[in-house]
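Dropping a structure here in structure tokens format, bear with me for questions.
Excluded from the complex is one protein chain; the other protein chains are retained at their positions.
And then chain A:
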Amino acid sequence: MDLLTRARRPARLPHGGPATHLRDPVRVVFLALAGLVAAGWALVALDGGQFLTLESVVGIQQRSAALGIVAIGQTLAILAGSLDLSVAYLISLASLVAAEIMAGQDGNIGPAIAAVLAISALVGLVNGLVIARLRVHAFIATLGVALIIKGVVDHLYDGPAGKVPESFQLLGYSRAGPIPVSAMLWAGVAVVAWFLLSRTRLGYRIYAVGGNEEVARLSGIRTSRVIVITHVLCSVCAGIAGLLLAARLGAGAPTVGTDGGYDLESIAAVVLGGTALAGGRGGVAGTVGGVLLLAVLDTLFNQLEVNSFVKDVVRGAVIVVAVAVYARHGTRRPA
């Protein structure tokens, strides 16, 4: 345990200085976030408007909550050296299951939440078992599971279905002061994941498995079990995001997950936050920064009324450049 604790902190260097700052992706992403807010403020002011009004701050939080929750789950899977491409379809499925079971009745909220969590945990279990036991590469395994869910959802539904009662819709829209309930939910998920990763034995094992699976196995870690658990947690996060989106839409929708691009977008946010795609390095804080950065960028473009397709181009460039910055200052891992 001691060994593992030390092993996961090679990125921090003893001495400070500008170069060291750039070596820590979490700092880079939050510095970039601050820079973007400042630049956005200036640009919008020149345009005669005001950036980050109370309204838009609330908007940023509400818009980023669902992606944030998915991305935190994705962080766990990626840290363990895996990845999950099935989250987008799972989100759609979760929103449909939630809205269908609730059927507009307050009394059904509890069973609906339980059903969504159970189904998403089951999907995660399948993902994890196929990857860890059948030795199928995570890319193919979760893509296959994504196709399976897509087929079922498309077969059963053409459009929105079910009804979410008013009381549950509060999850999507109500807020305490400037902080929406959905953002609190996101923060809660982030804190739980942070605690899991940095304060529990499972957390150390996730880093160890992602760092080097063979070494972790030889050190006595049941690597398959760790991979299965991270996939269950990742899918449960996607299920929670599905609940949140159902609350916001007032119904379940078969395309809510894919329209949001939650699969590739969540992976991009995780990597933007400095978590290595190869696994073993990174964490929740960076992911939160990555999601916020994407959300602020979106808001800025909206306020400047930039063509929405330019947004895609810039977003692609930002992700590549950010990762290039980390790669430049990080060490190259041996193949």
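We take it that contacts are C-beta pairs under 8 Å (C-beta built on N, C-alpha and C of every residue); 3 or more make two chains touch, one makes a residue touch a chain; residues count from 1.
The criterion applied here is as follows: contacts and distances are computed from a predicted model.
You can't see one chain of this complex, but its UniProt record names it "Autoinducer 2 import system permease protein LsrD", from the set "Acyl carrier protein", "Autoinducer 2 import system permease protein LsrD", "Glutamyl-tRNA(Gln) amidotransferase subunit A" or "CRISPR-associated endonuclease Cas1". The residue from A:28, A:44, A:66 or A:141 that touches the chain not shown here is A:141.
Only one of the listed residues, A:175, A:225 or A:311, touches the absent chain: A:311. Across A:210, A:239 or A:286, the residue that sits in touch with the chain not pictured is A:210.
Interface residues of chain A facing the missing partner chain: 81-82, 130, 134-141, 143-148, 150-155, 210, 212-214, 264, 267-268, 271, 276-279, 307, 309-313, 315-317, 319-320, 323-324, 327-328, 332-335.
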